[in-house]
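Shown here: the complex without one of its protein chains, the others still in place.
Labels for the chains are A, B and C, by order of writing; each one numbers its residues from 1.
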Amino acid sequence: MRGGAVLRELLASLWKGPATVRYPAERVPVPTGFRGRIAIRDDACIGCSKCALVCPTECIDMVPSEREVPVKGRTIVRKKKPEVHLFACIRCGLCEEYCPTDPKAIYLTEAFAGAGPDKEVVVR
Amino acid sequence: MTRSAAWTADRVSAAMQGLGTGESVAANRVRVSVPAARVLEALARTRDRLRCDHLIQIATVDTGTTFELHYHLTGAHRGIVSIRVELPRDAPRIRSAHGILPPAALYERQIHDLFGIEFEGHPDLRRLILNEDWPESEYPLRKDWVMDPGKSYGGAAKEVG
Amino acid sequence: MDPLGIVAYGLLFPGLVFLIGYALFFEFVDRKLAARFQSRVGPPLLQPFADLVKLLSKEDVDTEGSDATAIRAILILAFAAVATAFLYVPVLGPSPLAFQGDLVVVLYLFTLPTILLFLLGWLSRNVFGTIGGTRALTQLFIYEVPLFLVLLGPAIAAQSWSLSGIAEAQRASGWAVVAQPIGFLVALIGLQAKLERAPFDLPEADTELVAGPWTELTGRKLAMMRLTMDLALVVGSGLVAALFLGGPSVPWVVEPAWLAAAAGFAAFLGKTLGILVVLATIRSAMGRIRMDQLDAFGWTVLTGAGILQIGLVLVLGGGGGG
Partner (left out) sequence: MAEIVVPIGPQHPALKEPVNFRVIADGETIVRLELDISYNHRGIEKAAETRDFVHAVPLLERICGICSHSHTTAFVQGIEEAMRVRVPPRARYIRTAVAELERLHSHLLWLGVAAHEIGFNTLFMWTWRDREVVQDLLEAISGNRVNYGVNEVGGVRVDVPERVVARAMKDLSFLGRRIERYGTLVREEPTTLVRFRGVGRLTPDAALALGTVGPTARASGVPYDVRKDDPYAAYDDIPFRVVTQTAGDVFARTLVRIGEMAESVGIVRRSLLDLPGGPLKVTSPRVAPRAEILSRYEAPRGELVHFIRTNNTDKVERLDVRTPTLANWTSVVSSLRGHPLADLPVVVAAIDPCLSCTSRIAIARPDGTGTTSMTWDELRDHGKRYYRATEGL
């Protein structure tokens, strides 16, 4: 019958049941390497402001912040640290890529949900 | 279909006798600079003698002193011919190529809107890209164009606060 | 039946209240089935009721310059037509209001909403409404002939013009669908076209005409029209069930009267839901055809099959049945 394929497909979909992921009850498994919400490791940051320079949307501001941090075996006193306007961040990951520290002082977590009421939220 | 090795500068120069000489600018691309007044002739020759039936793009460059129009064409031979034309910055004018290459009408409308280059013989050079209330004779893609704070450029007013 | 009983029959049980409830349930089954065919979850049971209530509470906008009173009158008329048609559809057993010729009344009342939909589109002074309305009318002319032709088949076979009578006759002569399979198929397709469901949803083709005649309907008006269309779905499947599947009758004899009525009612529910499942499957399996294609399909295939079926009935049936 000409419409056979359609009918078979209809019944298959009926049999398999809905493909909907009923968020938030069910969650889509987030793959590793997913570029989610940004986070800052204050103790690792050496204040070089590379992240602020590379950010395409310029949503990273360097704010004054004195702190002793280890750099190649020595400890130095850094002068500033990054602050990110969360809702201007497009999660491109360039800041993490250009950050010279290890472990990374600024990195994207795998936090999937990103909505929030306050547009001016700043991540420190 | 490897890259068309046969596509050499002198084949193009032969076809463009008296208009300009072909110079190879990439593995499969030859550029010919022709006087603006004879651009239609150059395009017609490209289409007929060099069998280019597909207009890839009309690129526009504002070099600060002049406007450059680059007509890129290709055909079944997979080679690319770029016809380069220079226009003076004050009243830039050129014949519209829509007669030879119909899609040119579309690209010319965009160039007219953003660069202010006049295309003589174009049937319908009405506003194309910019919003209806964009001030007349302001061409944003020109290097020397600066946003005049006094004027409104249409669209939603800047979000307050 | 004493007058009080008639009123109760009309208003309460197999009448208005039951009809509206059953229509909403029909809409639920239709949407849920279509959803599950499309790997979607689909609405909860009470969603159609919730939609109705929500629409009733929404603002009722009258388009400027349109004849608001006429539009309201049309809506009420359409709703009333379909509701009255249901009175003659046998639900428990033969309908107490049945009379010779109620089949013609049901068919007439059943056609009214489509013509009113055209008027609705025309009066709404909206370009989409006008085009949608004219499409509804053109579509009406196309499927009306084959549909009525085919619906008369069982009537001829059963030698009766009463819907309940025809249903009863099939108790003895067996379901008309056995003798008239083509008629049954054409009836289903015609019903799908009458209710403007895919592949025949041309009047309110959302991809071009926004919502056709429905475009300007809001709030209570939209609620009323949607409910009317749901009622029409119930009445339509009840009609086809009565004519081709023997209506509310069960093949074997059931002794006590009340049990017979209950069995009849169960049969009515089963058959109408069966028809609904078929209609919902068609709706999910098809795209929308164009007006000229509907024209071609309608006049050649549908009408041809209808005439063939009637010819067969006249020749084979030979006034037998009964």
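One rule holds for everything that comes next: contacts are C-beta pairs under 8 Å (C-beta built on N, C-alpha and C of every residue); 3 or more make two chains touch, one makes a residue touch a chain.
All of these numbers come straight from a predicted model, not from anything done at the bench.
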Shown chains that the omitted chain touches within the full complex: A, B, C
Options C:L16, C:L107, C:I289 or C:L312, residue touching the unrepresented chain: C:I289
Residue, one of B:L43, B:V85, B:L101 or B:I117, that touches the chain absent here: B:L101
Omitted-chain contact residue, chosen from C:A68, C:L97, C:V210 or C:L308: C:V210
Chain not shown, touching residues in chain A: 2-6, 9-10, 13, 19, 28, 31, 33-35, 54, 56-57, 90-94, 97, 108
Contacts of chain C with the absent chain, listed as residue ranges: 34, 37-40, 127-128, 130-131, 198-199, 201-202, 205-208, 210, 284-293
Residue numbers in chain B that touch the chain omitted from display: 1, 3, 25-26, 28-29, 31, 53-57, 59-62, 70, 72, 74, 78, 80, 82, 98-99, 101-103, 105-107, 109-110, 123-124, 126, 128-131, 140-141
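In the analysis below, only the chains that are shown with their structure count from here on.
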Centroid spacing, where centroids are CA-atom means, of chain A and chain B in whole angstrom: 42
Chain A-chain C separation of Cα centroids, rounded to whole Å: 55
Chain B, residues touching no fewer than two other chains: none
Residues of chain C touching chain A in the complex: 35-42, 281, 284-285
Chain C contact footprint on chain A (complex, rising order): 3, 6-7, 10, 13-14, 16-20, 22
